[in-house]
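Read the structure below first, then the notes.
Certain chains of the assembly are absent from this excerpt, and the rest are unmoved.
Labels for the chains are A, B and C, by order of writing; each one numbers its residues from 1.
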Amino acid sequence: MRFGVVRFPGSCDEVDAQLACERVTDATILWHGDRDLQGVDAVVIPGGFSYGDYLRPGAIARFSPVMESVIAFAREGGIVFGICNGFQVLCEAGLLPGALLTNASLRFVCRQVDVVVEDTATAFTNACREGGRGTRLSIPVKHTTGRWYAPPELLDQVESGGQVLLRYAPGQNPNGSLADVAGVRNEAGNVFGLMPHPEHAVDPLTGSVDGLTLFASIRDHVTAHVAA
Amino acid sequence: MMTRVRVLVRPKAGILDPQGQAVERALPALGFAGVANVHVGRLIELDVDDPAQLPEMCRKLLVNPLIEDYEIVDADVAPAR
Amino acid sequence: MSLPEAAVPPHRALGLTDAEYDLIVEKLGRTPNAVELSMFSLMWSEHCAYKHSKRLLGQLPTEGPHLLLGPGENAGAVDVGDGLAIAFKVESHNHPSAVEPFQGAATGVGGILRDVFAVGARPIAVLDSLRFGEPDSERSRYLLEHAVAGIGHYGNSIGVPTVGGEIYFEPAYEQNCLVNAMALGIADHDRLIRAAAAGPGNVLILFGARTGRDGIGGASVLASAELGEGDADKRPTVQIGDPFAEKKLLECSLELLDRELLVSLQDLGAAGLTSSSSEMASKGGLGLDIHCDRVPLREADMEPFEIMVSESQERMLCVVEPDRVDEVIAVCEKWETTATAIGEVTDSGRLRVLSGGAVVGDMPVLALVDECPLYDLEPAKPTAPLYPPAPRTLRARDDDAAAILPELLASSNIASRLPVFEQYDCVVQSRTVRRPDEADAAVLLLPATRSAPGARGAIAVSIDGSGRRVAADPYRGTMEAVYECAANLACTGAEPLGLTNCLNFGNPEKPHIAWQLTESVRGMAEACRALDVPVVGGNVSLYNEGPDGPIYPTPVVGMVGRLPDAARAGRLGFAREGDAIALVGPFQPSLPGSELAKLRGEPLPDGLPELDATALRTALTAVRTAVREGRVRSAHDLAEGGFAVALAESCLAGGHGARVAFHGVETDARLVELLFGEGAGGFLVSGSREALLELGETLPSTIVGEVGGETIELAHDGGTISWPLEELRAARDGGLAERIAIVV
């Protein structure tokens, strides 16, 4: 099982994401200009400031050559995991519902927050099965544009489809996200994006290790369902 | 000949616009009364060979239709106050 | 090109004295043309030539066993073991930030990062040191909000964590805010690269952003003039930072070095192409021909002199062997970075500027870079106080300890900095072992070591400098800043390896400022010697004066140290109920010059108490060792607000209360002095009683109480004071947050 982590011009958490993946399995960097996904089993769109976040975060990156292949990969059921800027890219690309708006505070916020797992029977959260629904993970957020929004009909659809996988714990919403949404998946369940940075919660020396469960979940899912 | 155009992009009605609100709160504090409905959006100005391409440019890149409305304006005709 | 006739001779308008101008004519053997004069005016400005500070800086010790690169390079560097080097430097962006705080601060971060990757190191951390007028001034709040946003904008976007810093609010900075930024980078020893040009015939390549009219005149006019009424005219030269361009520039530069394609590398900072090229030539003892018409421009109609002095950001210069040029350009293309061969290295010893094949400027490199006259200062201790006391803001009675503590915790210089540092990404790059407010210094993990498997080495870094203490006593106040930095490192278990500094002062041509500067550098040199820490580099920012007078003399000290095991990095918060608490070290609390004295509206004292270097060093070593060996569970140095504030901070950070007793204190006034008095050398540690008794065998130490409960209980002869932690937390958390609501 191998992760591919995309590097756009301006990405800055891609090495951290790669290191986090490597704590659970193999990982390699995918260059934005290449269409070849090198046969990876899951794609991570990492955090950072692709194309400087100019215009709108994710708006320019989603048209890069590698994204053509990632979009095709996702349409075929491949596992795609977007973190922060990666979440923004996936929303802009139409692979995930909603959009990310400027934080209600208008400021960048870097903060350790608790997120609540809403569903543990997914490709991205199955390692939380033991704690079950309601499991709390302590993971940092760091962004200026993290306020998830969907118009009312879309929100209904997302909620009734059980697409919200992570919510900020009560009272800890750092950005004014609708319904405390911290991370959503697509209808098919193979694409997931979240604002918190699980790759920065993988080492006891630097903080919590709760983020590791998301990477381990993907590895276990892919190993059981796809790679096998 | 290129045409200079402006694309005015604004947050869709009903979506919280904290920037607009911050301006609306700040103005009275500076002594400016009688201001309402402030919204902050984006102004994109560009020269184009073929203005007919603009709506597609907007849909594809310049605007996110889920959260933003837009309007295309000829730069040269927009009346200055 | 001839110079236009004008009422004020152009050299004076550009900041050169008549005598300096005559010297330039003498060095050239003719009168300079416009290109040459503009270049000389920049290179002979205070900012580039250090004409009022160079002789003083010579006193600073620059040798040490861990030193790899010292002053003179873009950044200094120290050895941290295992073939790894940490490069670091601090730089000011005071005047640009006073004019346009967001862009000024942002480009300050961009500039210091370039200095670090110019020596071949990957930037791993930023720290910021900020000074503003009191937060009740609208201008100060505006400057703070935008400077912080600018620092965050640049550092966050480029993927370098901002891991620490400091902010002080004092009326003396109302007109001249200070924005100093420090950056650290990591490299293998053999990857460090110098800036000296080499090899006549080699090619000079400019890469990065296009050149526009940004900051033209900035270095000589903006950086050396007192800000006053005419500010508006200086404004059109604002530089805009583009962290996205710099991120590509950074990755591009490091890849060029990885592939060993470069002979030398240099960033473009103040004075743009002029200073970067002439300094490269000077360090290599060579000459350069620059074809300024080959420089890619953002605006078509720029004149040669504008191209040579432009301060457009996000540009680098490198020297390349002719047969590697294509490879260099290919790497730059990969990173979407424009690269252009703009000149050649020559053995002429002259910097020649060409345009359309014609020579438009021709100057000896030596004259430009090294022959600006240096001035001796004429220091004289002021006979009257320079700084009026701030008005009293303390509501509590002078000796009411119970009421003073919450007020101090809410005061602008002590209140929680969270509303500021939350705007900075402190975790990117996965190295941050201690985040802001977790320990006295930031701690960053080093890559896994070969020599000590199992343990992960780390570095600690801190930046400090209390202008008010230095104003009270430039010599001892500066020593205190150095000791405080070292104390911060000791509390994490780190041993100092090197120091960088930024000297922010007023106009050195005035005798009392000259005195502050002289005394301050003397104090820094002495403290560095006492601790055996070399100065690896720094920066000087002078003329920080407005119509209301000079800023407080503000030497900002940044120190980097190493600790053997990141898992044992110290924390400042109390960790366990029942632990004993000890006050250790040669600490003599005194109120004059303290935060409490400021809140009381008292004038600055004329001098601070003497410091005992040997006792201080012993205490630093003992605390560092105890932390490293895991014998104490928390360590925190006593700084602003003295013992009581340190105690409250350790309680709040750990989420535990404390019970302490101060007996034998005769008066309320004395109690207030013991609780809130300040001075160097004090540490508050917690741990088992046995461990603290053992620590007390090597240095002055008093066990003052124990950790526990949800209040701070202080028993003294006159009774007991009880402060609920939640009340103290509200005071500390709200102090700054409430004052700095969003400003558009």
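Convention: contacts are C-beta pairs under 8 Å (C-beta built on N, C-alpha and C of every residue); 3 or more make two chains touch, one makes a residue touch a chain.
Here the structure is a predicted model, which is why all the values come from computation and not from measurement.
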Chain composition of the complete assembly in this structure file: A x1, B x2, C x1
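The rule we apply is simple: only the chains that are shown with their structure count from here on.
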CA centroid of chain A to CA centroid of chain B, Å: 30
Between chain B and chain C, centroid-to-centroid distance (C-alpha), Å: 40
Whole-Å separation of chain centres (CA-atom averages), chain A against chain C: 36
Where chain B touches two or more other chains, by residue: 19, 22
Residues of chain C touching at least two other chains: 742
For the chain A and chain B complex, residues of the former touching the latter: 55-56, 59-60, 63, 92, 98-99, 101-106, 147, 149-151, 154, 176
Chain C contact footprint on chain A (complex, rising order): 9-13, 15-16, 19, 48-49, 51-54, 105-111, 140, 142, 144, 197, 199-200, 202-203, 205-207
Complex contact set, residues of chain B against chain A: 15-16, 18-19, 22, 61-62, 64, 66-67
